[in-house]
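One protein chain omitted, others in place.
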Amino acid sequence: MTAPQFEIQLIAVVVAVSCALPGTFLVLRRMAMMSDAISHSILFGIVVAFFVVRDLSSPFLVVAAALTGVLTVSLVELLNRTGLVREDAAIGLTFPALFSVGVILVSRYAGSVHLDTDSVLLGELAFAPFNRLAVMGYDIGPRAFYLMAGIMLLNILFIAVFYKELKLATFDASLAGVLGFLPGFLHYALMALVSVTAVGAFDAVGSILVVALMIAPPTTAYLLVDRLSLMLAVSALLGAVSAISGYWIAHVLDASIAGSMASMAGLLFGAAYLAAPGRGLIAITVRRVRQRWKFAQTMLLVHLYNHEGLPAEVRENRIPTLHEHLKWDHRFAERVVAAAGRQGLVESRDRRLLLTDRGRRAAREAMVG
Amino acid sequence: MTSVSGMAPAIKVEDLTVAYGERPVLWDVDMEVPAGILMAIVGPNGAGKTSLIKAVTGLVRPVAGYVAIFGKPYREQRPLVGYVPQRNSVDWDFPTTVLDVVMMGRYGGLGWFRRPGATERALALEALEKVGIAELKGRQISQLSGGQQQRLFLARAIVQDARIYLMDEPFQGVDATTERAIVTLLKEMRARGKTVVVVHHDLQTVPEYFDWVTLLNVRCVASGPVDRVFNDRNLRLTYGGRVSYLTHHTPGDTLADGEDGG
Partner (left out) sequence: MEFLGDLLANYTLRTVGMGAVFLGAVNGVLGAFAVLRKQSLLGDAISHAALPGIALAFLLTGSKATLVLLLGAAAAGWVGTLFVMNIVKNTRVKYDSALGLVLSVFFGIGLVLLTYIQRMPVASQAGLDRFLFGQAATLLARDVATIGLLGAGVLLIVLAVWKEFKLLCFDPDFARSLGFPIRWLDVLLITLLVTSIVIGLQTVGVVLMSAMVVAPAAAARQWTDRLGAMVAISAFFGALAGGAGALTSSVMERLPTGPTIVLCLTVIVLVSLLVAPNRGVIWKWARERVNRNMLQVEAVLADLHVLAARHDDPGHGHPISVLRTMSIGHGGVDRSLEVLRERGFVRKTADGTWSLTPRGLEEAKRLEGRRGEGP
């Protein structure tokens, strides 16, 4: 591994971790699409700020982008409050407009600088190591690394300081408000943080893949763990894994690094979707099959119980009529009865099915629960 | 017009079990609804009242059991059954007018591709007249009050001209005037031989409004004529022994108890 390769991976990991942290809260607050809106709109802020300061590396650009992010969120809320369009439509109207103005400004007036429509979408992670940061004449590493590391620390600091408040505001905004935690302030602070992170990551991975890094790892983590703190950690880890594996796949294919980071993040989600313990498709299917059996058995008990002592009992509580009444096919009915018999829940006497005491208790419990 | 003895019951539910995922909401329910009656389904929240009528109308697939409409499977008898969903189940800001929504009741009869015409319009206007909101026919539906929205749904059901109606909480959020108007309308429908089944919340009004009742709490506690099955014992069984409808008769109390019972 060469030094630039190492540096690219380092930057990729820092970008991915920075995105995963605020992304976790977006996913939990059902605002995932807000990251899409923000990551697009900030282009407008970046371009306008660039025209003012004429310097792409100015920290002013980050501030302007953060403000645009907050502006986007406010615009969406404003549109929503008029009652004329719903929230999803409000998002779908706001960010394409701001993004379009940004793209047009870039393609018409910024042709000479290195801000073109391709880098807006793709990012330029491969070139990141060429832009060095020097302190008193010493080369201390790529500039992008320090920018993103700073943003990552900011994210960690914010979440650490407001952890309790964020947690409460995410799960119960009204309670947080009653307790005086200013959920509105936290909301906008979080949005500003998302914007700052997006603008930092924008350079490296482009506007759309920022969304992948903010949403995919936390969504995957959401399938794997239950506690917020754990979810943050797992998201960050998954982000880092996507970054490194994505880099090497891009290396092999000679394709976009950012694109393959997003693909890897998606692949990890796919794996969790299939195999997450308890929540993946496999676990769900296994549980469904098992439940179908257990359910059928309980149904049998309840059916017998409900007809116990009634005149219809003689007619209803027999295997052939089970098949007719419960709409089970014959073999299935026999297997259910056999299983229930093995567990001592029912017994069969002159072709009639009777509940044992245990079976009766189980039926009663099933109906109360 | 009305039910002839020996005729198949309007609705016959046998061993019906419905579950959402792992949670059973109806356990082995048996119920028989004779034709030409006005029946209430009552029970605490989460008793499966909505699920029961959705299972009868084929909107949810039961895990087990059987539903027959006049002796035949629902699939063959669909045109005979009208469904009135809960008022809040639709988007009232949808760009459509009162008359248009009523005409939707005819869509089933029209079948594929055919558009509603003058006949449907006339039927819809007549139905609006019947529920007393004919003057609102050109209004956008968001401009209706809660009671008017409910009347609109009833008008849509009327033009369907079904023989059995299943209504999900038609009295929810309507004022007293509308409630009386709706009850009159339901009784009129019964007089014309229709069978009407209503998910109902207010125990106080059951004997006054209905002649038949089903008490439901996941399983069917009792189902039959109001004067026979609507008694203290069955209510206790349905609401977990916390209801004092017949012994104490304190208005308002019963409902509050019923809400968190079960």
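Letters A and B name the chains as they come in the text, with residue numbers starting at 1 for each one.
Simple rule for what comes next: a contact is a pair of C-beta atoms (placed from the backbone, for glycine too) under 8 Å apart; a residue touches a chain by one contact, two chains touch by 3 or more.
Note that the coordinates shown come from a computational prediction; the quantities given were computed from them, not determined experimentally.
Q: Which displayed chains make contact with the chain that has been left out?
A: The chain that is not shown touches these displayed chains: A, B.
Q: Specify the residue from the set A:21, A:204, A:258 or A:300 that touches the hidden chain.
A: Considering all chains, including the one not shown, the answer is A:258.
Q: Among A:48, A:93 or A:173, choose the residue that contacts the chain missing from this document, as touch is defined above.
A: A:93
Q: Hey, which chain B residues sit against the chain that's not shown?
A: Within chain B, the residues that touch the unshown chain are 54, 57-59, 78-79, 81-83, 85, 89-91, 94-97, 100-101, 104, 107-108, 110, 112-113, 115-116, 140, 156, 160.
Q: If you put the missing chain back, which residues of chain A would it touch?
A: 27, 30-33, 35-36, 79, 82, 84-86, 88-89, 91-93, 96-97, 99-101, 103-104, 107-108, 111, 117-118, 121-122, 208-209, 211-212, 214-216, 218-219, 222-223, 249-250, 253-256, 258-263, 265-266, 269, 273, 279, 281, 284
Here is the rule we use: only the chains that are shown with their structure count from here on.
Q: Taking each chain's centre as its mean C-alpha position, how far apart are chain A and chain B in Å?
A: 40
Q: Under the touch definition given earlier, write down the residues of chain B that touch chain A in their complex.
A: 14-15, 17, 19, 22, 24, 27-28, 30, 63-66, 218-219
Q: Which residues of chain A touch chain B once you look at their complex with the stated criterion?
A: 291, 295, 299, 302-303, 306, 325-328, 366-367
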